[in-house]
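A single protein chain has been removed from this complex, and every other one stays in its place.
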Amino acid sequence: MTASESYPDDLLYHAEHDWARIDGDEAVLGVTWYAQDALGELVHYEPPALGATIGKDASYGEVESVKAVSDLISPLSGEVLEINQKVVDAPETVNEDPYGDGWLIRIRMSSPDEREQLLDRAGYARVLEAEA
Amino acid sequence: MSYLSLTDADREAMLATIGISSVEELFRDIPPGVRYARELDVAPALTEVELQRHLEELASKNTVDEVCFLGAGIYDHYVPAVVDAVLQRGEFLTAYTPYQPEMSQGVLQAIFEYQTAICELTGMDVSNASGYDGTTVAADACFVAKHATGRSKVVVTEATNPQVRQVVKTYAPGFGLEVVEVPHEGGTTDPDRVRDAAEGAAAVIFQQPNFFGILEHAPELAAAANDAEAMPIAHVDLVSLGVLEAPGNYGCAMAIGEGQSAGNAMSYGGPHYGFLAARSDYIRRLPGRIVGETVDAAGDRGYVLTLQTREQHIRREKATSNITTNQTLLALAGLVHLSLLGPQGLRELGETCMALAGYAQGRLAAAGLEPVFPEKATFKEFAVHTGRNAREALGAARAQGIYAGYPLGRDYPGLDDALLVAVTEKRTVEEIDRLVEALS
Partner (left out) sequence: MKLIYEKSQAGRRGIGIPKPDLPVPAVPPELARQEPPRLPELAEPEVMRHFTALSTRNFGIDTGFYPLGSCTMKYNPRVNERLAGLPGFAGLHPLVEDDAAQGALELEWNLQEILLEVTGLDAVSLQPAAGSQGELTGLMLFRAYFADRGESETRRKIVIPDTAHGTNPASVTMAGFEVTHVKTDARGNIDVDDLRGKVDEQTAGLMLTNPSTLGLFDENIEEIRDIFHGAGALMYYDGANLNAVCGVSRPGDMGFDVVHINLHKTFAQPHGGGGPGGGPIAVRDLLEPFLPAPVVVKDGATFRLDYDRPKTIGKVRAFSGPFGVFVRSYAFMRSYGPGLLEMSEVAVLNANYMLARLKGAYDVQYDRLCMHEFVLSARHLKKEHGVSALDVAKRLMDYGFHPPTIYFPLVVPEALMIEPTESEAKETLDAFCDAMIAIAREAAEDPEIVHTAPHSRPVQRLDEVRAAKQPVVRFQFGGHPARQS
């Protein structure tokens, strides 16, 4: 059961179709509804290692569908604290609930000021219009 | 031209539908500066009768009636008639890659059966649908090892086929890989030397039986690689795997090789097929096509190309390989041959080769042509001292209708008097007796 199209207000967005939910000095990251729709049903999630350092705008892992593979682009820099095992075991969770159960990793931000460079819902909506 | 259906009437009708008045107009977008204005300077067209005559004449200029004791990677094994009959089925011969599975269940299931056979023979969990040949699969395996381990060095034994080593060295610079060779000692490889060389290496490639036909201490070579946390990769002979242990059962991470001995004519070097199999850990890193089983909309079993996200048409510059066209038809030939043999037939094939090769070695030694590497167990091939320049010995033997073997001095210094002699199940005791006479 794929989710219906939505882009929550309480998230920050990256133009490569990734989102971040800020939680104190930590952040939870995932991919947007647009990303999971473009890929189709996900069949594989390749997460980073726990404790790994990831960089803003760099790839931290991959998701795959049958017909495509996509780098996961990090909106923020930081240290990987937690990986969502549910998505590793059942990648289609991302299609069903990209912003809730389908979260991908939790990080401790190393440069919280980077959030200033991310898009709000309206900014991301403009990115989507340009893609169409 | 009998391969074209187009008649004048067809042409008229088609030009009219397109809305142009001549075939020449079809090429109006081509800049005049690059338009080829002459007739192609090639010989006139031949009818089928003339074509057959011409090709038969060329074929007659090749010498194939000297009894073949030549091996060195390609072998004169018997190809059963059923193999040819299956390969000539137009639905296999003229089919494309099975990207549309509902049109291609025949090829897909055959590849699945081939993958199963390769896994069974090598003791591995996953096989691809074939690589180009026994040399390029070694390069493929290096690419897998580099990405799996993050290391940039590979170790190859000197007793591995020289062309395999050459191809690995040709691919290595583009992969950013350093290649280190471990010399042989008395025809085999010392596991301690391998362990030392494998420090910081992604993989160790060794051949079993090796290029000299000798059985290496394969489990110890694999252990030496594993001790250094390098991936042991065994380059093996499919028709030996009825009598020799499977690499997966003695610690190897991958098994590769040239499949020609199972099902393919020698054909002056190709087309043949390379096989590549690995432990399940490496499935997502494997190059080449992989067929998987699934169900259709009615719940019936079917086959599809799977894990295609590894491949070039999806992953493009990050693909595990650029390979697209592979060697499916030749791998199918291998599957058919192995299916006719069964486990008992494969065992007998190996034993017959060993029996005849053992007889040849014994008779040659008795005639004063000593083994180059004495006291070493061999499979279907061995190196023998000819007592003179090996090329001269070969020439003398050929004059008596015997192609006695491969001059090892081409590839190994100090072995200018040595011939590598291969004996397959096609050879007879009488032919071996003639070989001994021709070399004495």
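The chains carry the letters A and B, assigned in the order they are written, with residues numbered from 1 in each.
As a convention for this text, a contact is a pair of C-beta atoms (placed from the backbone, for glycine too) under 8 Å apart; a residue touches a chain by one contact, two chains touch by 3 or more.
On a predicted model such as this, the values are computed, not experimentally measured, just so you know.
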item	value
Option touching the unshown chain, where B:Glu351, B:Glu392 or B:Glu437 are the choices	B:Glu351
Hidden partner interface residues of chain A, rising order	41, 43-44, 64-67, 91
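Just so we're on the same page, only the chains that are shown with their structure count from here on.
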item	value
Centroid spacing, where centroids are CA-atom means, of chain A and chain B in whole angstrom	44
In the complex, chain A residues that touch chain B	44, 64-69
Touching residues on chain B, where the partner in the complex is chain A	284, 308-309, 314-315, 318
